[in-house]
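A single protein chain has been removed from this complex, and every other one stays in its place.
What follows is subunit A.
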């Protein structure tokens, strides 16, 4: 049914776009966008020429196509929400939207969709807005190739870049988001695709979602966000080929997984994060073909996680490969490549003959008393670590990879 909807949606664009063209500009007959919208009939195209338009809150309540030529500037003067979309099948393309208002009660945005469907927002530049693009109860919307940037310093004075609430079948493709509170924020969003976006230098999370099931995150980059990426209370989430980079800080994580179930995490790269993956209360997740490189902690799997499978990943140059908070281990860590593995492979089957303990004594010490990091790589600590590897007493003895790979996987 969803695919049919989608095809209908596409057909709709190709057949219906044959309305009138209304031009707006300083030298044209119609000077304001509001005037043009008042004149337009459903299906018309409004072409906005270069210039600055300070028209307050523009409400689009008709099925129109709003096109900008050479990026006309729509200025919200820090007093108004700029575009409010209150009709189905609206297209917004090629505009530059700046300085939307700030409010703590109603979340004004540069572009906000109020319970309508089949909206396309493409190739816009959003600069210095509170919320960027806000979908409130929308379906089958596409947000594509937009550039969003905000400049605030405090979390409470900033909105999210792309914010979706109670929506489904959303496509978010090729956007570039910087400096917002959360780059991409989802709450109750189902069956959506997030593809080829880049979310960097946001004050809080690069990606933040809750209660959002059956979504796919493919080939995105999340770099240097205040607290990395946090995903919570969701089911059947797929994350493929993403890059999580340089998320540094005491509570910054490549991904924080809190009560995520039945997800699949494949082929991602986690590079130089303080903690690449932090898992809490997550069950039946599968991690495959991921690369963990130069992280502080590659994975912290709390004892509340159950039935997760971590297989065929590369762990290279991490300070600690694993961390945990208890002695209960209900997860499977077999067949990974660990660069710290010191075993041998006499039968030449590609798997090490002795199991690998990815949890070092010092990782446990540092977990309970973080100040001990002061002593890391000291000769004393190395000595303690080696003796623990031979005779595990503090670390759980079943926290092992029974078949560690001898060679790294080509990832």
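Basically, a contact is a pair of C-beta atoms (placed from the backbone, for glycine too) under 8 Å apart; a residue touches a chain by one contact, two chains touch by 3 or more; residues count from 1.
Going forward, contacts and distances are computed from a predicted model.
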The complex's invisible chain, by UniProt name, from "Potassium-transporting ATPase KdpC subunit", "ABC transporter permease", "Simple sugar transport system substrate-binding protein" or "Glutathione-dependent formaldehyde dehydrogenase": "ABC transporter permease"
Among A:71, A:188, A:248 or A:351, the residue in touch with the chain that has been omitted: A:248
Contact partner of the left-out chain, one of A:330, A:373 or A:394: A:373
Sole contact to the chain not displayed, among A:101, A:212, A:274 or A:335: A:274
Residue among A:160, A:295, A:313 or A:395 touching the omitted chain: A:295
Chain not shown, touching residues in subunit A: 248-250, 252, 272-275, 294-297, 316-317, 319-320, 366, 369-382
